[in-house]
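Here is the structure we will look at.
With one protein chain removed, the remaining protein chains of the complex are shown where they sit.
Every chain is named by a letter (A, B and C) in the order it is written, and numbering of its residues begins at 1.
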Amino acid sequence: MSFLEVLYFLVPTAIFYAAPLILTAIGGVFSERSGVVNIGLEGLMVIGAFVGIVFNLTYVDTFGSWTPWIALLVAGLAAGIFSILHAVAAISFRADQTVSGVAINLLGLAVALFSVKMLYDKGQTDMIKVRFPRFNIPYLEDIPLIGPMLFKDVYGTSILAIAVAILAWVIIYKTPFGLRLRAVGEHPTAADTMGINVTKMRYIAVIISGVLGGIGGAIYSQTISGDFGHGTINGQGFMALAAMIFGKWHPLGALGAAIFFGFAQSLSIAGNSIPYIQDIPAVYLHILPYVLTIFAVAGFIGKAHAPKAVGQPYIKGKR
Amino acid sequence: MEYVIEMLGIRKQFGSFVANDNITLQLKKGEIHALLGENGAGKSTLMNVLFGLYQPEAGEIRVNGKKVKISDPNVANDLGIGMVHQHFMLVENFTVTENIILGSEPTKKGIVNIKDAAKKVKALSEKYGLNVDPYAKIEDISVGMQQRVEIIKTLYRGAENIIFDEPTASLTPQEISELIQIMKRLIAEGKSIILITHKLQEIMEVSDRVTVIRKGQGIGTVTTSETTPNQLAELMVGRQVEFKTKKAKANPKEEILKVENLVVTDYRNIEKVKGLNLSIRSGEIVGIAGIDGNGQTELIEAITGLRKVKSGTVSLNNKNITNLKPRDITESGVGHIPQDRHKHGLVLDFPIGHNIALQTYYQSPIATAGVIDYSKISELAQKIMKEYDVRSGHGEVTPARALSGGNQQKAIIGREVDRNPDLLIAALPTRGLDVGAIEFIHQRLIEQRDKGKAVLLISFELDEVMNVSDRIAVIYDGQIIDTVNPNETTEQELGLLMAGQDRKSNNGQVKEGDE
Amino acid sequence: MSNKLTNILVPVISVILGLLVGAIVMLVSGYDPVQGYIALWEGIFGDMFTIGGTIRQITPYILAGLAVAFAFRTGLFNIGVEGQLIMGWLAAAYVGYAFELPAIIHLPLAILAAALAGALWAFIPGLLKAKLQVHEVIVTIMMNYIALHVANAVIQSISDSGEKTPMIHESASLRSTFLDTLTDYSRMHYGIVIALIMVVIMWFILEKTKRGFELKAVGFNQNASEYAGMNVKSNIILAMVISGAFAGLAGAMEALGTFGNITVQAGFTGIGFDGIAVALLGANAPFGVLLGAILFGALKFGSLNMPNVGIPVEIVSIIIALVIFFVASGYIIRVLLERLSKKKEAK
Partner (left out) sequence: ACGSKDDTTKGDKEDNFSLAMVTDLGGVDDKSFNQSAWEGIQKFGKDNGMKKGDGGYDYLQSASSSEYNTNLTNMNRRNFDLIFGVGYLMADAVKEVADQKPDTNFSIIDATVDAPNVASILFKEQEGAFLAGVAAASVTKSNKIGFVGGIDIPVINRFHAGFVEGVKAVNPDIKVDVQYTGAFDKAELGKTTANRMFTTGVDVIFHAAGATGNGVFTEAKERKAKDPNANVWVIGVDADQYKEGQVNDKTNVTLTSVMKRVDVAVQDVAKQAKEGKFPGGETLVYGLSDNGMALADSHGAISDETMKKIDDFAKQIADGTIKVPEKVEKKK
C-alpha cells in the first residue's frame, strides 16, 4: 500500500468502526454528566444489538430497505426502556451506581440470549438480509485527497453518529437543558436550590444514554456482525466507556476518542500491507490499538476530570 | 409595621433530632434582621425551611401576611425569597453568568442566550456595585466575588427578601466591608434581609433587630440599638463570654522557625512567595496578617513540605528542613491546622477517632511492626476528645462528616497539639465558628505558647490577629513587609500595611516587633 | 428493627426476590419453576460432585472479587482484573510445567509467579495513575486486551505454534487424589484454602496494618492524606499492585487447579468482570466478598444442571443479575423493612 492508499483506507474505516462507539460513548456522556455512572453501556448495547437484529429479521418484508433505520429507532427505544431499570436503581433507590451498571450488563446479555432462545430456539439469530448501504457523495467525492478519504464509501450510520455528536455538543453546551444537566452532575444541591428537579434530569439523562447505547448496539449488529449471538457485543461497551473518559466527558471528545480507537485498530490492520511492518510478529499489531490508546491518554490527554457529583446519589439536605 | 415574612412556631426534625423547635422569626420590610446562634443551633435549618429546601413538621410561614406553603425553591423564588447559602451553591466550572441564569435561562431559538444574560448580569452588578466579571469561571475567582455572584443570583430572580447565611465567614475584612455596603444599598432599594453571622460587631454595625436561637429553641428578638455584644453573646450561649482572650505577656526564647529568602511558586508556576524572611521564637505567637492571596497558603505549604521550595531555606531548631517530605517535617516538630478542614484536615469518611490518629497511626504505641492496635487509637481519641471537648454522636467511631464544624476543628487542634510540636501552624483556625468555640481555640493556642512553643497564626480577621498574636507580621505580595506589635498598632494602620503601604512613608519609623 | 438484623435481611430478601422474579420468568416462558429450582439446587448441593464443583467455581470468584474490592476500598476502579488474571494464569502455568522442583518449593513458586504477574500487570495502570493522573479505567480496559493477545502469543511460542501449554507437573498442582475421590472428580482443588487465606489477608491488610490505614485514607481523601504526611503516589501504586496480585492468584487457581495448563483464549474468561459484581455484592468487604462469591459461584455452577432438565441456563443469568439489582437497591428494601416494623410496633 502506498502512503496515500493507506490514508484512503485508514480514514474511512476508522470512522466506520467508530460509529457505534461514538453513539454509545455519547450516551455515557449524558448519563455521567448528570451524575450517574453508567458502566452498563455494554448491556445497553447488547439490548440494542439484539432488538435491532430481531426487528430487522422480522419486518424486513414490511419495510424493505428502510428496515435497518427503523430497527435503529426500535432498538434505541427498547434500550431506553431497559435503561430505566438502571435509573430507578441508581437514582430512586440510591443503589451504588456501579453495581447497578454491572447488573445492567449481566441482565442485558441474559435477557437477550434468553429471548433469542425463546424466539428462535437457538443460540444465535440468522443473518439479516437488508443492511445499511454505503455510497459515494456526488461531487464531494471528487475533491482531491479529501474526497476519497471522507466522501467515498460513506455509511449513513457514520453520518448519523457524527451528527449526533454535534447535536449532543449543542444540547449539552448551548441549551438550557444542557446547562441544567451539567449543573446536576457537578453540584446537584446548587441545581436544586435553583429549582431544577435533579431526579428528573438524571432520569432523562440515563434514558438518553439507554437510547444512544441501544442505537450504537444496533448499528454494530446491523453493519458489522449481521446477526446476534452471545459474542456479538464483546467489550464494545467498555471501549465506549473508555472513549467517554478519553474524550473527557465531552461529546466531541468522545467522537474524537472513538475515531482514534478506529484509527488505531485500522492502523494495526493496515500494517499488514506496509513493507517492514508486515514482517514484525502479528501480536505486536494486535496489541497496537490498545498500546497506542494508553500512550495517547498518558501523553497528550493527561488528567481528565469526571463530573464532580458522579456516582453519588442525590439526597436532599445532605452535605 | 407590617411584616414581609413571618415564620411562626416552626418545627423541623431530622429523624428523632429536633433542629428547630417552635421558632418564630418576623422580618420587617426594609430591615436587616440578624439571626444569631451557636454552631448547630439550627439557623441554617430554619432558613432552608424558608427557602423551601426542607418542609417543616409544624408551624406556618406568611409572606406579606398571606399564609404560604413553600414546597420547593421555585416557590420561594416566586415569592421573592432569595438565599445566599452558607456553603456556596455555585457550579465551579461554570461561568458567573451560567451560574446566575441556571434554572431560568433566557433563550433564542432554544439556545441559551448567554450574551443577553451577561449584559443583564453586568447591569445588575453595576446597579448594586457588585463588580463581577460575567464571563469568569467560578473556580478562578475569589471567594468575595463568588459571594457577589450568589447575591446577583437572588437579584436576577427578582428577590425582595434575601437570606444571607454566614456570608462573612470566609471573607477578608475588605470584602466584608464591601459586603456591608452592598447590603445597605439593597436595603435602600427597599429590599429586606435576614443575616446570619457569628461576628457580633457585624450585627451591631448593620442590623436593625436580632433574633437569637439556642439549641433549636427561639430565645427571643431584640432591637440592636438596645443591646450590646456581651448581652447578645450571653443570650446565645447562655453564659458570659470573654471576647478579649486573656493572656500573660509573652516570654520569647530561642528561635524555633527561621525562614530565609524563601521563594515559592503556586500550581501555575507563578511566584507567590518572593524572598520572604520570617523568624519565630519559642514562647511567642506570630500572627500573619494579610489579604488573601498574598502568599500565605504557599508559605505554609512550603514550611510543611507540601510544596517544593524554589529557593531559600526553612530551618527548624537550627536544622534545615527545606524540601523535606511532609512527614519528616512533621516529625521534626511541626504541627499544622490546615486552612480547609474538610479538604485537607480530615478524611471525612473515616471515623473521627481515625482522624485524630491521622498523624500518629504509624508510630508506637499505636503501631508495632506495621500492625495497628486499634484499641490504642480509641484510647488516644477518647483522651483527646475529652480534653478538647469534641462532641459527636457516637464517640470516636462517629464518621468525621457527621461532626459540626466546630467539633471537627477541635478534633484537628487536639490532634496537632497533642503531639506537642515545637512549631504549631494554625491557618484560619476559627473560620465559621461561634464565639464560644473561638474562645476555646484561642485559649489553646495561648496555652501552647505558654508551654514554650512557637505558634504561627494565619488569619484574615484583624481582631483575631490583634487579639491572639504577640507579634504581627504583615504579608504583602509574597513578602513580610513589616512586623508590628499588636499593642502598638491600630486596625487602620494594619489595614494600610496589608494594602501594601509602607509604614516608613507614613510615619518614618521602623519597628522590629517588640524588640 | 436492629441494624444487624436488617443487614442480614437485606441480602436474603434480595435473593428471594431474585428467585421469585426468576420463577415468574420461567412460568411465563412455559417452564416449570419448581423443576427448575430443584435442578438448580441439585446442581449446587446435589451430591459430592456438585458440591466440589460449586466450591471450585467459587474459588476464583473469591480472588477476583477481592481484587476488585481491594481497589475500590482504596479509591480505584480496577476493571483490569480480567487481564491480570490471564497473566497470572499464564505465569503459573509456565512455572508449573517449565521447572522441576519439589512440591514444597514448586507450588509456592508457581503461586507467587501468578501473583507477581498479576501485580505487574496492575502496576502499569497504577504507575500511570499516580504519576500522570491517567484514569485507571481506560488503562485497565486496554491492558485486558493486551493481556489476551500477549498471553496467546506466548502460549503459541512456548508450545511451538500449538494451542496450549504442556500440563503442569504434579509438584505444582493444587489438585489431589483425596479431593478427586471425595468429590467424584469435580476438579475441586486446594485453591479454596488459598482463597480463604487471602480473604483473611485482605481483611488483615485493610483493618489491621498501617499500610491498610494509609491505603484507605488515600482512597477517601488524597489531599488530607498528603497533609498527614502519607505518600499518595506510592499508595496508589501499591493499591493497584495488591489488587493485581489477588487477580493473579485467581489466575493461579485456573492454572494449578482447574485446568493444569493454559489454552489459547478466544475471548475473556469473564471471571474478572464477574469479580466486579462479586465485590459489590459483598460491599467491598473481605468477608462480604466471600459471601458474594459463594452466592455468585453457586448460582453459576448450579445453573449448569438446568439444561439437563431442559431449562435454558440464561434463566439463572437473569436471576443473578436481578439479585445484584436488589442487593444494590438495599436502601429501598431497608426503607420498606423500617416501615413494616414501625407498623408492627404501632399495633
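Quick note on the criterion: contacts are C-beta pairs under 8 Å (C-beta built on N, C-alpha and C of every residue); 3 or more make two chains touch, one makes a residue touch a chain.
Because the structure is a prediction, the values reported are computed rather than measured.
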Output for the hidden chain's shown neighbours is A, C
Logged for chain A, residues touching the omitted partner chain are 1, 5, 8-9, 13, 17, 122-124, 126-127, 129, 131, 133-135, 153, 220, 223-227, 229-232, 234, 265-266, 269-270, 272-273, 279, 281-283, 286
Where chain C meets the left-out chain, the residues are 38-39, 42, 46-47, 49, 53, 56-57, 149, 152, 156, 161-164, 167, 180, 185-187, 254, 258-261, 263-264, 266-267, 269-270, 301, 304-305, 307-310, 313
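Note that in this section only the chains that are shown with their structure count from here on.
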Between the Cα centroids of chain A and chain B the separation in whole angstrom comes to 46
Chain-centre distance (mean CA atoms) for chain B and chain C, in whole Å, is 47
Taking each chain's mean CA coordinate, chain A and chain C are separated, in whole Å, by 28
In their shared complex, chain C is touched by residues of chain A numbered 39, 85, 89, 92-96, 98-100, 102-107, 109-111, 113-114, 117-118, 231, 234-235, 238-239, 241-242, 245-246, 281-283, 286-287, 289-291, 293-294, 297-298, 301-304
Touching chain A in the complex, chain B uses residues 14, 48, 51, 53-54, 72-74, 77, 83, 85, 87, 89-94, 98-99, 101-105, 107, 110-112, 153, 401
Per the touch rule above, chain C residues touching chain A in the complex are 25, 29, 77, 79, 124, 128, 132-135, 137-139, 141-146, 149-150, 152-153, 267-268, 273, 276-277, 280-281, 312, 314-315, 317-318, 320-322, 324-325, 327-332
